[in-house]
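For this depiction, one protein chain was excluded, whereas all remaining protein chains were kept in their positions.
And then chain A:
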Amino acid sequence: MAAIFQGAGAAAALLSSPSNSIDSKKFLFSPRRSFYVRKGASFGVVRSDGSVNLDLNPKGRRAQQLIANAVATKADSSTASSSSKSGHELLLFEALGEGLEEEMERDPRVCVMGEDVGHYGGSYKVTKGLATKFGDLRVLDTPIAENSFTGMGIGAAMTGLRPVVEGMNMGFLLLAFNQISNNCGMLHYTSGGQFTIPIVIRGPGGVGRQLGAEHSQRLESYFQSIPGIQMVACSTPYNAKGLMKAAIRSENPVILFEHVLLYNLKERIPDEDYICNLEEAELVRPGEDITILTYSRMRYHVMQAAKTLVNKGYDPEVIDIRSLKPFDLYTIGNSVKKTHRVLIVEECMRTGGIGASLTAAITENFHDYLDAPVMCLSSQDVPTPYAGTLEEWTVVQPAQIVTAVEQLCQ
């Protein structure tokens, strides 16, 4: 945890340095074509330290205007900075819980199913307090039977309910793979459009602190080929709440990947109702030299590396892709067209991971704009070992990111 906060602090220091002015007005008036800039929650990281950038509020209202031009965004930012709503501070797991609670209040069809989500309050406290508030029929403690309760959630979704199924650890959802692949993903298609499956499947995954091989799995690589589902990965309290709400409201089945190590991130988020677009990537740090694409926990490793890189004189553009299926090739493409170099940093395995698909997508679509081959840094293709040092070497570390950037930018 300390490392991450350190990274956040570093990012804060980084962002407020004059060499890359994050003055909203400046980069919105970028003379290049209609480069659509999304203000990312990296400013959230900054904000938690106190440096002010209040232009985050328009994000929710902006869900309606996606292909905004500079003027529109500017207007938003000016109104936002004039409003003195400062929001409230909370941790990522609380943000998820808040999003879930608001959606359950808003729509009586939303229910939560999972192991220990009710009376226990959730193994990561995401669903704390919901059972006392909404009752046993809406917050359901299931027995340890992933295959069947995921199937039951899908069956209930076919009739119009909107269940949120929690896997206590993403790895356990492998037991429900059949239900997720065949029934969740495909029923809308095989029924010729008769049934929609507005289910949300969520849970923590990723490499934690010495949890062992079976509890450190990254399932996004296994699920990515299932047609019909959408996958998103949250990384900050702001986008966690926004993505949770958007996923619940979406008519498509959505798998929301959380990360075990990010649950205690603190951030100030707006008071008002907002959602994050499920298919949008987030610009964490604008830059000119190289595009670094990342998601979930690796975002913080990248931002830590970015601090070192800036000191060495590089100007990386960091994008948190957030939407793992489908990729936001619009944002990514615009970035590639600007920087001409791409580095992907992910926590998935090298073989068949999200990075592999993203590399293929970028090469296919933006080959002409690339000055160097796409480089992908992923976890090693090994079961995650228990020993701390070994575990550290399984995932990508900031030093490796720095080396990779230097290599690409030669």
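The rule is simple: a contact is a pair of C-beta atoms (placed from the backbone, for glycine too) under 8 Å apart; a residue touches a chain by one contact, two chains touch by 3 or more; residues count from 1.
Here, contacts and distances are computed from a predicted model.
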Worksheet entry | UniProt protein name of the chain not shown, from "AP complex subunit beta", "Pyruvate dehydrogenase E1 component subunit alpha", "Protein O-mannosyl-transferase 2" or "Protein DECREASED SIZE EXCLUSION LIMIT 1 isoform X2" | "Pyruvate dehydrogenase E1 component subunit alpha"
Worksheet item: Of the residues A:Asn169, A:Gln224, A:Gln304 or A:Thr384, which one touches the chain left out of the display?
Response: A:Gln224
Fill in: Option from A:Ser191, A:Asn311 or A:Gln407 whose C-beta touches the chain left out
A:Ser191
Response to the item:
By the document's definition of touch, the residue of A:Thr127, A:Asn277 or A:Thr339 touching the omitted chain is A:Asn277
Worksheet item: If you put the missing chain back, which residues of chain A would it touch?
Response: 63-64, 66-67, 111, 137, 140, 142-143, 145, 147-161, 178-179, 182-183, 187-196, 224-225, 227-228, 230, 246, 249-252, 275, 277-280, 325-331, 333, 357, 361, 364-365
